[in-house]
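The structure appears below as structure tokens.
Here the complex is missing one protein chain, while the rest keep their positions.
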Amino acid sequence: MELTRRDLLKGAAALGAAAAVPLTAGGPALAQTTQKKELVTAQSGDVSKFDPHFSTSSNDVRVSFNIFDNLVSRHPDGKLYPSLATEWKLEGQTTWRFKLRQGVKFHNGDPFTSADAKYSIERTYDPAAKTMVATVLATIERVEAPDPATLVITTKKPDPLLAARLAFYGGQIIPKKYVESVGNDAFNAKPVGTGPVRFTSWVKDDRAVLDANPDYWGGKIDMDRWVMRPIPETAPRIAALLKGEVDAITQLPPDQEDRVAANASTRVAGALYAGLYVLAVNSKRPPLDNPLVKQALSLAIDREAIVKELWRGRGIVPGGPIAKGDNHFDASLPPLAYNPAEAKERLKKAGYKGEEVFIETTVAYVAQDKAMSEAIAAMWKDVGVNVKVEVIEYSVRAQKNREKSFKGVFWSDPTSTLSDPDGMMWRLLGPGGPQDYWREAKFDELGNAARFSVDEKFRGQAYKDMTKIFLEHFPWLPVIQPYEDYGIQKYIDFTPNPNQQFEIRRFNFKFRRA
Amino acid sequence: MASSIPASAPADAVLPAPVARPTARRHRTPGLVLLGVGFVALLLVVAAAAPVIAPQDPIRQSLRGRLSPPTWNGSDGKAHLLGTDHLGRDVLSRVIWGSRVSLVIGFAAVLVGGLLGSAAGLAAGFSRGRMDAIVMTLADAQLAFPFILLAIGIIAVLGPSFPTLVVVIGLSGWVSYARILRSQVLVLRSREFVESIHALGGSLARVVLRHVLPNVLSSIVVIATLELARAIVLEATLSFLGLGIQPPTPSWGGMVQEGREYLDSAWWISTCPGIVLMVTSIVVSRTGDWLRDVLDPTLRGE
Partner (left out) sequence: MRGFVPFLGQRLVRALIALWIVSTVVFVVMRLSGDPVPLLLPPDAPTSEILRVRRELGLDKPLPAQYVIFLGNLARGDFGRSIHFREPALDVVRGYLAATLELGLTAFVLATVIAVPIGLFSAMRRNTLVDHVAMGLALIGQSAPTFFLGILFILLLSLKADLFPTSGRGDWRNLVLPALTLGAFTMASIARLTRSAVLEVLRADYIRTARAKGVAEVWVVAKHTLKNAAIPIVTITGLQFGTLLGGAVVTETVFSWPGIGRLAVQSIYNRDYAVVQCTVFLAALMFVVINFFVDLVYGVLDPRIRAG
């Protein structure tokens, strides 16, 4: 066959393409695969507690959720999947029967049985235990373990969200025999769970080392070891990622995203946070006990500017206390208003005499917390508020959180744990909750009713009414619902979970191997 | 001897004396001293006139114009000759206003340290021995550990307020004054001295006024200048650590801290105040050196 010029050209093109493929695959692709067996991550604060029932902070959750399993697990796609429970059924109105997974062992070899599940769940709301998750499973009336493979939970009233509750904080399963024999403090120092990684060592403020659990029921994860290093300062944390010293970092501020995206070996991965960044208010402290003052404070915040400038547009201005993506999110609510003139009016009406309003901020616990604090302080000053910004260390914040001793407003990133307002607004602000600084009878009544109703229309209306009350009293000053971004090496396959879980189980995390 | 040399690092350039000075340094031109003094005077003028000179309000934020490099025409239509910081505040204005903090605290601290130190030195010199021993032991102890640790400890317990800062920074430098005054008093009280006065037919008061006092004053001026440089740097260091003047009041050290996160992208936030601070420290301590060469070379060691 004669080779026409066209054929030659086609051939040359094919050869060229073939030659080009290895070039592009060999170049950047080399940065996109790895032989690593060790995962190194860096976050902005060290673990404060390994005991999963004693902290809901994101820095702790990222680690403890991988040491422990829940009965049910929520994957990044938002759906509930079996975990330590293989199936569950609602029998009647208030009884749930869980079939538990067989052959699961804790990291110390003890077998997982229904006794452990019963113990774990009861511990969360045991007043003597004083956990931080006391309100999560407060709908439960009693827990029974008729046989090692079955768990029966009876709720006080019909609770359609029970399975979802068990999927998040408070639902982590801990080993009864071990905890009872060594006590809480020792358990916190050497935690034992059923998860894909087990605790190896922890040098405070330096690193936590977790080794893969080879017998994990979900299959051994794609690594042998995970080292978590706390690097509180943003610049060194990002530098560590760019230089390849760590594989993934959290709390990546939008200012730095261009650098991470532009770098050949790294990329940005993010998800719209299933929650809000708010300035939680200690409403017991004057002048914050006056709703008019809080309304003024809310009106004085130029959220648009914060989202556009500080967050480079990566976020939305909230309209109320319910996060976008949750059940009963009211899309018709306008974004929280910015009206400094009106703010001044309200302050006058409130009889505000220049009392100090404190913003106690951490640095990079909640991304951009300090910068937002300074920006908001300037906005409040502009309407005549005597505002003082105080920087506190993360460990001090954790302390103040436990003893509820904040001086004014403080950053919080309430997570929507159930994709439902019951798991965010009600969990945190309800009576006995971790942010119980303010009570209002009607609000409580509605919250309780909505919790136990199976009528979604009724619930929707209840949450609408609660939102109205919320927008009058502002126990939180919602600021933004941001995209939470991670910086990761390109050789990692990872889908961020909107609820801040750093999920490294097989279904979500993989090294790309050549 | 290790423990008897005044150590007010880092601006202090006192070298232990046994080695002879290189001749080149002996006659520092008064011109250079004038230059140094002139610089301090200029800084004082800038600090005093800050509200007038500074192109913008140092605490006015402009989120839209944040992190902008030095420019004649910023996003708000104004010139930002040293750029803006992470909240859109004009760096030049903040540097100008920051000089107030440095100078006020610096001078106040020098005053406090000078008064305390002189009083201690006088007490030590005039006492019958006990006071002297106490003062000198305290001086030794002061050198016994890095003062900055004590400074941050005190400030952490008491909170960073202006008076606390002035007292703590002032306290860090009393020793030099004490030594000078003590030795002067000892000379005055020495028998040889008194006898030679009588022999020469003069009155003690006259001698003190005409000879001792000017001598002491010139020593104190030298020490005060060196101490000023050191106090300014110490205040900046404390502000850098977050234990000095609190935001949003601009202070040079605080600004360097604020710019740390943006060092690779918006380096001007940290470098501008830092360079001004460095130049100030160098010029003031050099001036102190020259003053010493001119006024009182015996201050080099003992």
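Chains: A and B, in written order; residue numbering restarts at 1 for each.
As a working rule, a contact is a pair of C-beta atoms (placed from the backbone, for glycine too) under 8 Å apart; a residue touches a chain by one contact, two chains touch by 3 or more.
Keep in mind it's a predicted model, so treat the numbers as computed, not measured.
Student: If the full complex is used, which shown chains touch the chain that is missing here?
Tutor: A, B
Student: Among A:Asp126, A:Glu141, A:Glu180 or A:Glu233, which one touches the chain that has been omitted from the display?
Tutor: Result: among the candidates, A:Glu233 touches the missing chain.
Student: Could you tell me which of B:Leu43, B:Val135, B:Ile152 or B:Leu291 touches the chain that is not displayed?
Tutor: Result: among the candidates, B:Ile152 touches the missing chain.
Student: Using the document's definition of touch, tell me which of B:Thr84, B:Ser99, B:Gln184 or B:Ser285 contacts the absent chain.
Tutor: Considering the complete complex, B:Ser285 is the one touching the chain left out.
Student: Identify the residues of subunit A touching the omitted chain, counting contacts across the whole complex.
Tutor: So the residues of subunit A touching the unseen chain are 204-206, 231, 233, 235-236, 239-240, 243, 393, 395-396, 399, 402-403, 405.
Student: So which bits of subunit B touch the chain we can't see?
Tutor: On the subunit B side, contact with the omitted chain comes from 1-3, 5, 7, 9-11, 13, 15-16, 18-22, 24, 137-138, 140-141, 143-150, 152-154, 156-158, 229, 233, 236-237, 240-243, 253, 256, 260, 263-264, 267, 270-271, 274, 277-278, 281-282, 285-286.
Quick note on the criterion: only the chains that are shown with their structure count from here on.
Student: Using the average of all C-alpha atoms in each chain as its centre, how far is it in Å between subunit A and subunit B?
Tutor: About 49 Å separates the centre of subunit A from that of subunit B.
Student: In the complex, go through subunit B and note every residue touching subunit A.
Tutor: Against subunit A, the touching part of subunit B is residues 59-61, 63-64, 66-67, 86-88, 242, 247-248, 260-265.
Student: Contact residues on subunit A for subunit B in the complex?
Tutor: 233-235, 255-256, 259, 302, 305-306, 308-310, 371, 374-375, 377-378, 389, 391
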